[in-house]
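Note that one protein chain of the assembly has been removed; the remaining protein chains are unaltered in position.
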Amino acid sequence: MGAVLGHNQYGKAETRVVRVYRDADPHEVVDYNVSVAVVGDFAGIHVDGDNATCLTTDAMKNTVNAFAKEHGDAAREPETFGLALARHFVTDVDPVHRARITLEMYPWRRLHPHAFARDGGHVRTATVTYDGHDAWVVSGVTHLVLLKTTDSEFSGFLQERYTTLPPTHDRILATSLSASWQYDRIDMDFGTAWRAVRRTLLETFAEHDSRSVQHTLHDMGEAVVRSVDGVASIHLVMPNKHHLPIDLSRFGLENRNEVFVATTEPYGLIEATITR
Amino acid sequence: MGAVLGHNQYGKAETRVVRVYRDADPHEVVDYNVSVAVVGDFAGIHVDGDNATCLTTDAMKNTVNAFAKEHGDAAREPETFGLALARHFVTDVDPVHRARITLEMYPWRRLHPHAFARDGGHVRTATVTYDGHDAWVVSGVTHLVLLKTTDSEFSGFLQERYTTLPPTHDRILATSLSASWQYDRIDMDFGTAWRAVRRTLLETFAEHDSRSVQHTLHDMGEAVVRSVDGVASIHLVMPNKHHLPIDLSRFGLENRNEVFVATTEPYGLIEATITR
Amino acid sequence: MGAVLGHNQYGKAETRVVRVYRDADPHEVVDYNVSVAVVGDFAGIHVDGDNATCLTTDAMKNTVNAFAKEHGDAAREPETFGLALARHFVTDVDPVHRARITLEMYPWRRLHPHAFARDGGHVRTATVTYDGHDAWVVSGVTHLVLLKTTDSEFSGFLQERYTTLPPTHDRILATSLSASWQYDRIDMDFGTAWRAVRRTLLETFAEHDSRSVQHTLHDMGEAVVRSVDGVASIHLVMPNKHHLPIDLSRFGLENRNEVFVATTEPYGLIEATITR
Partner (left out) sequence: MGAVLGHNQYGKAETRVVRVYRDADPHEVVDYNVSVAVVGDFAGIHVDGDNATCLTTDAMKNTVNAFAKEHGDAAREPETFGLALARHFVTDVDPVHRARITLEMYPWRRLHPHAFARDGGHVRTATVTYDGHDAWVVSGVTHLVLLKTTDSEFSGFLQERYTTLPPTHDRILATSLSASWQYDRIDMDFGTAWRAVRRTLLETFAEHDSRSVQHTLHDMGEAVVRSVDGVASIHLVMPNKHHLPIDLSRFGLENRNEVFVATTEPYGLIEATITR
């Protein structure tokens, strides 16, 4: 029976490049994890073992590193760094028809003109895709771990044979938020927009009167598309980091919603897209 | 500006259930990590905070656990366990329109009638989706770490400004294979088919005269769709676990392709689908 | 041939307890990972299978959870929480002769009176040991990731057959610091002392004119024992998170100490104790 090569792509994952801007005073630093994936005229590589159209993944790594120097201004923001890279691969390397650059940017907090501490509270992300005609930019954040100690309830849910959860009117709500959002144009001030989205997500989470993770997720997304200029849609993923109240009555103690076990196994996983 | 709820789904991730079959002699054991995701009539939960259509993720966990007992025969294989669960959620829980069950099955090797050692060499996977009419079953394997010490070259590749990799005619090829494949029907003997696919992947990897990771990946996929009855298509993902020859000439030693550094940063990542 | 039971201990690891102080306004929250290990009269458990002296590890978990309520004031700091727990196990449970409590405390940053974001930049630690007579308190910090872009050199090192590293007079110095220190008494204001140690470590790292990781590590430790009242000794562990300058001359570019690969494989690992 015949076999047909379908969709295929390849690239270099997790190039870890750090760029220091030494002419800035004080020094500035950006810290990236960059992954490249390309689609193109690669059937011969797979079927015939003919590598003539194969841009090596080693060259992709070299390109990422070189662009941190050659396109130093673009490299200050993940979105513009990704755009420069994606356009290069499609424009300058014939067999490449489409390129997708995925970037994680690790935040550093300044301690001193030349010294920094890693701010572990989140990772900024961007995914940039270019096909020779259009470019798509998706910005995001991951590992934003949030918790609220009240203003969260979960009740009135569907009852069936396997439902045993008691309703609760005051629980801890905690999550490790991942969000990604698409802009309606690419000539943005991406840094300013990113900070506005993060601020809106944090404020809405903090102030929301939550009936469920879904309810809070929705209102966080709605606030972003309503209030941050240029955001066309946002996708949010919120694992429910369960904090379960512990029964202390066995030890003659009353747990007035004060002591919780933080558990990760298993976990609710909620996701949705909100569009303007 | 208005905001519209788009695609949304939720579920319970990573329910870790172990089933022992005690009436078997010797005892048998299956060990699963089951994730459930559902799509349905959930707009009210998000927009209005109305949980009337919300099947709790806790109930999903309970269902997975209960089905390991109630549907003990189905639970012997991940595909049939997933089918039983997916059909239940769509059929028995009104607001659920579509369910996707993702299963990891951890292999245990028998030591003794009642004792086992975890065989860490791979994880068997299955993803089952049901929408009330059709069911899709995708079987797979992950973490299958393979290495060959010869019969692998990489040369004749595209040259451009950032290409510095020297060609090689005898290198180590190593990967951590993930494969997933779709059957053309669902009344399969899934266990037998799974073992045939794995055997074919291993044999083709071992015997291939490789011109690139893409070339080997393609021929592994082609061998599966050609030789394993019922497989309609297969998707393979093969990170290139680079083993780089070390320059020992600085120490007056000749490295005749014998000493390598195993590095994970960064890595080539190759993927393709092969269809019958 | 005979066999003799030597040193043995057991306990419950990684009890994840969260305590909310609701009578505080705004709410306060502490988040712990607590591990208990005990030594005592346990030979019969091992040798004869006689559990009469066996405090269950489940009871240790219950105790940690209950103490977060019963000893709520102590639970505000890891050192005092650990002291309460260690004293309880030795004093109240006959077969236990010595208890060691190891605590990780995860920091949260306030967003709002009732909402918090996890501050991922470090973990506060404490290890408390009690033997019925004496108590030892070791405080610490881990995952404090630091980087300086200049004022770091490494040259003049020993030359032998396998030494090929070029000397450098201006390199990036980066580490993920773990430090632990012992106090000369246990009636401390542990929170204030902890913050003073961390501040001293950060300031010394930032301002140091580094000849090696060892040199910086030493001066950080020396600054702590000299300037923070009550610290008798400090142990520092500093992996060298190598940032290697990338040769861009192959692409016609000059890398003026601006572009680096951040690599984790392999890494230098430096540790020392500094005593007052």
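Lettered A, B and C in written order, each chain numbered from 1.
One rule holds for everything that comes next: a contact is a pair of C-beta atoms (placed from the backbone, for glycine too) under 8 Å apart; a residue touches a chain by one contact, two chains touch by 3 or more.
These figures come from a predicted structure and were not determined experimentally.
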item: Touching partners, among the displayed chains, of the absent chain; value: A, B, C
item: For chain B, the residues touching the chain missing from this view; value: 15-22, 27, 29, 31, 62, 65-66, 68-70, 72, 108-109, 111-112, 114-122, 143-151, 172, 202-203, 205-207, 243, 246, 248, 250-251, 253, 255-263
item: Missing-chain contacts mapped onto chain A; value: 161-162, 164, 250-251, 263-265
item: Residues belonging to chain C that touch the chain removed from view; value: 1-16, 35, 37, 42, 45-47, 49-63, 66, 92-93, 95, 154-158, 160, 162-165, 210-215, 217-218, 221-222, 225-226, 233, 239-240, 265-276
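In the analysis below, only the chains that are shown with their structure count from here on.
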item: Overall pattern in which the protein chains touch one another (line/ring/star/complete/other); value: complete
item: Most centrally placed chain, judged by C-alpha centres; value: A
item: Chain A onto chain B, rotation angle from CA fit, given as a multiple of 5 degrees; value: 180
item: Reference chain C; chain at largest CA-centroid distance; value: B
item: Mean-CA-position distance for chain C and chain B (Å); value: 37
item: Intercentroid distance (Cα basis), chain B paired with chain A, Å; value: 23
item: For chain A paired with chain C, centre-to-centre distance based on mean C-alpha positions, whole Å; value: 29
item: Where chain C touches two or more other chains, by residue; value: 250-251, 263
